[in-house]
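Heads up, the thing below is written out as structure tokens.
All protein chains but one are shown in place.
Should a chain be cited, it is by its letter among A and B, assigned in written order, with residues numbered from 1 in that chain.
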Amino acid sequence: MTGRVLVTRLGHMVLVVLAVMTIAFFVLRLATGDPARLVNPPGTPENIIAQTRAQIGTDRSLPVQYLTYLGDAVRGDLGTSFRGAQSVGRTVMAALPNTLSLAGLAILFSAAIALVLGALAAWRPGGLFDRLVLGYAALAQATAPFWLAVMLILVFSLRLRMFPAIDMSSWRSFVLPVTTLVVALSPVLTRTARQSFLETLNEPYIKAARARGLPNWRVFAVHGVKSASMPIITLIGLQLGFLLAGAVVVEAIFNWPGIGKLILDSLASRDFPMIQGGILVAAVVFVVMNFVVDLLYTLLDPRVRAGQT
Amino acid sequence: MRAIPSRSSRSRSRIVVVGLALSLALAACASDDPGADEEPDPATDEQAGDTTDGEPAAGDGQAVRFLMAENFWADWRPYSSTALSQKRLERQIYDYLVDFPSGDLSQPEPSLATSWEQVDDTTWEFTLREDVVFHDGQPLTAEDVKASVELASGTAGESAYALTWAPAEVEVVDDQTVRITTEEPFAPLLVELWWTPIVSAAWLDGDESRLQSEPNGTGPFRLVSDDVNVKTMERNPDYWGEPAQIETLVWEFIQDPQTRLNALLSGEAHAIDRVPPEHLETIENEDGVELLGVTGIESVNLYVRTGRLPIWDESADFRRAVNLSFDRQPLVDNLVMGSAEAAGSFLPTNTMFYQEQQPPFTADPEAAAEALAAAGVDDGGPPFEIWVAEGFLPRAVPVVEAIVAQMQEIGLNPTVVTSDVAGLIDDAFGEDGTGAMYHLSWASAGDPHQAAAVYSSAFAWYFGDEELDALVDQGRTTLDPSEREQVYAQLQEHMWEQAWHVPLYNSDFTMAHVSELEGIIVQPHSFRTDFHRARLGN
Partner (left out) sequence: MSDVVAAAAEQSAPKSTRAGRDVGRRILRSPLAMLGLVGTLLVLAAAVLAPWLSPHDPTSQNLAHILAPPIWAEGGTAEHLLGTDGLGRDVASRLLHGARNSLFVAVAAMLIGSGLGLVTGLVAGFFGGRVEALIMRLGDVQLAFPFILLAIAILGVVADRSALHLILVLGIPGWIIYARVVRSRVLAEREKEYVQAARAVGAGSWRRLFRYVFPSVWQVVPVIALLDVGFLIIMESTLAFLGLGLPPPSPTWGGILAEGRRNMVVSPWLPVLPGLAILVTVLSINLFGDGLAAVIDPRLRRGGMRRILPPSLTAASWHDPGTAARDESSPAWPVATGEGAPLLQVRDLRIDFPATESTVHAVRGIDFDLRRGETLGVVGESGSGKSVTATAILQLLDPPGRVSTGQILLDGEDLARASNRRMAQLRGRQLGMIFQNPAASLNPVLTIGYQMREALRQVTGCTRKEAAERSHRALLDVGIPDPARVARQYPFELSGGMNQRVMIAMALAASPRVLLADEPTTALDTTTQAQILRRLVDLTEEHEISLVLITHDIAVVAEYADTVMVLYAGEVCEYGPVRQVVDDPRHPYTRALLESVPRVETADERLVPIPGDLPDPRAQRTGCPFAARCPEVMDVCREVKPPRFDIGGRHDAACHLWAPDRVAGSKP
């Protein structure tokens, strides 16, 4: 990636984040009434509400609020929660690793499962295993993630007591939420892996490698996997959004202290700075991850590295 | 006054035992504590000076996790909200001048005040406990009480408590003595003081942001970590009474009842809040978990905003028709379940001077039709919205759905609008709200004034009914109990007749906890859960 490409790319990322910030800000402001009233519980006297309004700054005009928000955000200040005095930046950054570890593990396992299942299915298309893999993909894709999470808790937490039902406390806590996300994410990846294996295996260089005397497993493991994993990496980049959405649901069900739960909880009390902060950080993570995916792609594919596509 | 019903005889007996223990808190000796025989209580005064950060002594280090159903509304500015979640948190951090551990509102017990006397109709004198220190190390003085009470009652600034308080002046007699004076006689003074946390004057006069983020009280716990949805407290080793047994107490907001139940059943939480009726049976059948509840403290109604549905404001017949359009009892029996009761008055059943009104509102299609005709309505009247919040009051949405279905049967034109709590609050109290009725609740501490004040001109549910307003005032200022009872009898009758709102039922409040967690108190007249004497047994 040349310097120029890099600069353009970074510019794009900034624009995307800016667009997301803007949309989030105005959607939140325009869709509801007075946040100051929503911050205070029922029964709060009007003058206290007015006080709150001044305190959280919603008494100023929208453009002023927006520019203040942008200005503060540029300086790294995401503001203060409407509820209490918590710093949004600190709260969101504390939640971020929890979401990232969940999503990261889900991606890791999904990609591994997709590669293995996709490869085995592509080994003999139309065979029994291929049918089983496609069956799994179809079934998993048709399963609503939240439903699966509920059922997993019912069986493994409440009945068998094998894994915790909520929270992030030990490695066991990861099992059920990660499983839920993997089931949600792996079907698409598995199908892609299978298809890209099939396509790769039809490439002349695969036949050429076999003609050179390489055993099938080696052709498959070295030549096939390396080439076939590229579309999967691209797809993971595209699926990050889906994963984040899934994380919201999973975090809500498992009480996972991540960004998704933070946003949902903040919605309940119209804590706009917190929602905005959560969405902003999600967007930043998202564009950065996509950037990383592209870098990874570049590392794996020398053609892209040399600037050809 | 009603006795305190509870779900199981075992938990009832605990309430009584612990309640007694608390009433004797000053003199409490270790043998009164059911768990004290098994292990020595390490939290003695000798150790009180130790830092709590250090390694806890044997049998110590108990951490208890409590899952709340209500979000933590506001910051720590005292008296800025009437939110129950806030009051429940404050109960652990702050102390109050007086306490009513038995639930009997005629039996006040000393707390921060060791004694008091009513000087005249409008003046009370309190003697304060010595050697009480705030969490920041400053001693409690009369100045703190003055600052707290004057702010709470609305004399010294904005206060949400002013709704049920009367403006009070506090005179500092000496360091340990205060005199509280109200303009008019104020009958529920002691009960109000039971709800009014005593905050450090230095804090109240000091930095605003410190006041918002660092509560400084004298209570058995102090706040050590303050996240949006998780509040972590630690035992206050310098507590003037017997220190708490729990080392760390975590309050966490989890909106979903099923998630709360899952956490309790899988052993990840020690106690959960607001058990929905559908879970009662599960918990009863499960080993190692128990229910703990109080009844009839919360009045759940469809509250109506004036000006939103003109015919409501104008026609008592229309209001009567709506009130006669559906049955309360099946809602209670099949949906709310538990120990809820169909509303017999606009005051909650466990309120002092509660009187069941006659005739009760039931579904009476003929009478309703007559009332509609009398109101001059032939097409069922204009359409109106009934708002209900999901995930807060038990079974709220099905209840409203059931009511609406019955209303539609007699020709009324309601629609259900579901929202979250915040959206409902915004619509109800905002200027651009579209709803007419709101499914909400109002709890009282047992004194009728607290229950009735919300219908007076001091609050948004007021319909300009001056007679009602006068009765509320009268109830507040009448000191003689029997005269006061008469006032409230009149008030309840008047409200039932006018039916400015749609009374539904009095709900119970049920929490659940693991059996090892002993000694939680749900205060009978408020559901301020008290963890002071709670401990993890075996």
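Keep in mind that, in the parts below, contacts are C-beta pairs under 8 Å (C-beta built on N, C-alpha and C of every residue); 3 or more make two chains touch, one makes a residue touch a chain.
Quantities reported herein were computed from a predicted structural model and do not represent experimental measurements.
Asks: Specify the residue from the set A:6, A:132 or A:222 that touches the hidden chain.
Replies: Considering all chains, including the one not shown, the answer is A:222.
Asks: Considering the whole complex, which of A:5, A:23 or A:295 touches the chain not shown?
Replies: Of the listed residues, the one touching the omitted chain is A:23.
Asks: Thinking of the whole complex, not just what is shown, which of A:3, A:63, A:76 or A:126 touches the missing chain?
Replies: Counting the whole complex, the residue in contact with the absent chain is A:126.
Asks: I'm checking contacts with the chain that's been left out. Which of B:167, B:365 or B:398 qualifies?
Replies: B:398
Asks: In the complete complex, which positions of chain A touch the hidden chain?
Replies: Residues 12, 15-16, 19-20, 23-24, 27-28, 31-33, 122-126, 134, 138-139, 141-147, 150-151, 154, 188, 191-192, 195, 198-199, 201-205, 207-216, 218-220, 222-224, 226-227, 230-231, 235, 238-242, 244-245, 248-249, 252, 260, 263-264, 267-268, 270, 275, 279, 282-283, 286-287, 290, 300-303, 306, 308 of chain A touch the chain absent from view.
Asks: Can you list where chain B touches the absent chain?
Replies: 257-258, 261, 276, 278-279, 281-282, 330-331, 333-335, 390-391, 395, 397-398, 401-402, 405, 416-420, 423-424, 426-427, 434
As a convention for this text, only the chains that are shown with their structure count from here on.
Asks: Express in whole angstrom the distance between the two chain centres, defined as the mean CA positions of chain A and chain B.
Replies: 41
Asks: Quick check: in the complex, which residue numbers of chain B touch chain A?
Replies: Listed in rising order, the residues are 71-76, 80-83, 86, 158-160, 162-163, 209, 212-213, 226-229, 253-256, 258-259, 262-263, 265-269, 420-423, 425-432, 440, 454, 459.
Asks: Name, in rising order, each residue of chain A that touches chain B in their complex.
Replies: 32-34, 37-45, 47-48, 51, 81, 83-86, 91, 94, 150, 153, 157-158, 161, 164-167, 169, 252-255, 262, 265-271, 274
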